[in-house]
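Structure provided below as structure tokens; questions to follow.
Heads up, one of the protein chains got dropped from this complex, but the rest are sitting where they should.
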Amino acid sequence: MRADVLDALVRHGAVLDVSGFDPRADVPLAAWAALHAELAYLGLEFSDITALDRIESVELVCWLLLSPGEQLSVRTSCPDERLVAPTLSFVYPPAEYGEREVYDLFGVVFEGHPDLSRILQPGDATIFPLRRSFELTETPW
Amino acid sequence: MSAALWVHTVVGLVALLALLAGVTLVGVWWERKFIGHLQRRRGPLHHGWHGLLQLPADMIKMVGKEDTVPAAADRLLFQFGPVAAIVPAYAALVALTFAPGVALVDMSHGLLYVFAFETMLPLAFALIGWSCANKFTLLGGLRAAAQLISYEIPMLLAALGVVLAAQSMGLTTIINAQTGVWYIVKQPLGFAIFSIAMLAEMNRSPFDLPEAESELVAGYMTEYSGMKFGFVQLAEYSVLLVGSYLIAALFLGGWNMPFLPASWLWLALKIVLLMTATMWIRGTFPRLRVDTLTQLSWKWLLPAALLNIMLVAALALALGPKLY
Amino acid sequence: MAVYGSGLAKGLGITMRRLFRGPVTELYPYEHKHPAPTSRTFLVMSANEEGGPACRACNTCIVGCPDHVLRLEKHPDDNRRPLEFVVNSGRCTFCGLCVESCPYDALHFSQDYERATYDRASLIYNLVHEGALTGEGDEVR
Partner (left out) sequence: MVNFERTDAPGGTETLLLNVGPQHPSTHGVLHFMLEMAGERVVNAKPVIGYLHRGIEKLAEDRTWQQVMVLTDRQDYVAQFSNEWAYCRAVERLAGIEVPERAEWLRTLMCELNRITSHLIWYAGVTMDIGTLGTPFIYAWETRERIFDFFEAVTGARIMPNWMRIGGVRTDIDAGLLAPMRAFLADDFPKECDVFEALLTGNEIVVSRMKGVGVYTAEECIHLGITGPFLRASGPARDLRRDAPYGAYDKLDFEVCTDDVGDSLARCRVRLRELRESARMCVQLIDRMPEGEIAVKVPRALKPPAGDCYVRTESPRGELGVFVASDGSAKPYRYRVRSPIFYNLSAMPRLLPGHLLADMLVIFGGIDTSMGEIDR
């Protein structure tokens, strides 16, 4: 990995793990926006933002591109009691829609987001279907 | 007015209406069939011989349809719109001469009369577009008005070249002046301008912006259903008929054919071929953009039409009216 | 640089040439397209040597089906024989996972694709019903 990216990750308190398929960096929620601002400045491109429901918390996963062929995941964890995270939409414009989707399906509220509304579900939906607590029902024959 | 004139008028009007209806029915069938085969499909197939009865069936369906009026529409104008479209389109047919001496009214200024009524159509389309209280129809109606008005000018100027050469506005005189050489040979530029402008007047692709399906759903016709839609379609086909007729009469010699006796059949053949050509173009080309469309008219066709008139006038002065 | 308008003329030429090549469409209700032998349409059950269903009621297909299309009832006398093998074709996506998973090669796809009906109930077939195996038509359950 590039030295400047590594340096930025370490400075923002990221726990780096390169043993998996792709390098991953777990950062504290407080450093989320600042780290991404710096990574974007270093020229990393945004690929995708999504989330994983870890029951007690929701893990935000942001995939960045070190080069067109190399990817890096930057992750943080939002506690279930307070699902609030700073928005990345000013750092990476495509994250605006990605975060809307995470909000729509997981209920994570992104602070400072320009238009945090439902995107895939109707505007009056009240559910967050990708949470593990949301049970699927079976349609009868 | 004498009884004979009354009979002549009534029979003539009914005959024209039958002609218009027949041309619309067969024209729509032929268009669907022709474009279908252009696209390697078969087109209508099941009703009658190769689907020839499809259109009467469609007409019956149209009459049976619910006549919807949008809640926000201006009811009076909405109801009046198709009438405003069909009346001038029908009235323009009155002056057409179909064979030597065969016309409802053989006017000495027939061309002027036809153009006068043809140019009333954009008003009807703008009216329809506005009365529906729908954004798509509004944009379509405004586009129709802008397009038709900007293409009328080069069209009239190109027709003026023929009038200059024939020294008459009567359709019979103009056609008879082409017994020898057709005006397409003498005024190719005028023919090109007139054809392009006429294509735009007919709202035919590549100038079908008022109906631009991919942008405006169905343009000014979006809200019409049932017989009202049928009337607007009838008006469109009447413009197609009149337009093809005018191109044939002004530039392609009307009922004249070199080395063969004059007959209304030649005129009919030319009209059918011209209509088929518009369908061929429609089946091949995309449409222009709205600003390119008006630019084409004002920046290219209008100067070219003026140049054409000057050329014709100069040639007529130099060679004498009888020779040119 | 080509002359302006030559592209238009070429386009007109192309469409006119196609006009004379004749239509390529099939007149569907009159002409029938023969599906490829691999085509996946409606499920049929093959017969064993005695003429009974080849199914051994092992439940593998039921487990493998992603859309809960199949229902199997074992024969009260014989645990290895189906009493009822019901397919709800209205739910079936013709994915072929059941055919693939069958260890006894009992399930197959037929080549019959014209089974449109007016109600959902008539899309439910019993594959081991009398006559179903001989191809005399699947009786509506």
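Worth a mention:
Order as written gives the chain letters A, B and C; numbering starts at 1 within each chain.
Keep this in mind: a contact is a pair of C-beta atoms (placed from the backbone, for glycine too) under 8 Å apart; a residue touches a chain by one contact, two chains touch by 3 or more.
Just so you know, these numbers come straight off a predicted model, no measurement behind them.
For the chain excluded from display, the touched partners among the shown chains of the whole complex are A, B, C. Among the residues C:R40, C:R56 or C:R71, only C:R40 touches the chain that is left out of the figure. Within the complete assembly, B:R289 is the residue of B:K61, B:R75 or B:R289 that touches the hidden chain. What chain B contributes to its contact with the hidden chain is residues 35, 38-41, 135-136, 139, 205-206, 208, 212-215, 217, 282-292.
Taking the complete complex into account, residues 4-5, 7-8, 10-11, 14-15, 18, 24, 35-36, 38-40, 64, 66-67, 93-97, 100-101, 109 of chain C touch the chain not shown.
One chain is missing from the display, and on chain A it is touched by residues 20-22, 45-48, 50, 52-53, 61, 63, 67-71, 73, 92-98, 101, 105, 115, 117-124, 129-130, 134, 136.
Note that only the chains that are shown with their structure count from here on.
Distance between chain A and chain B, defined via averaged C-alpha coordinates, is recorded as 61 Å. Only residues 34, 36-42, 45, 280-281, 283-285 of chain B touch chain C when the two sit together in their complex.
Contact residues of chain C toward chain B in the complex are 8, 11-12, 14-16, 18-19, 21-25, 27.
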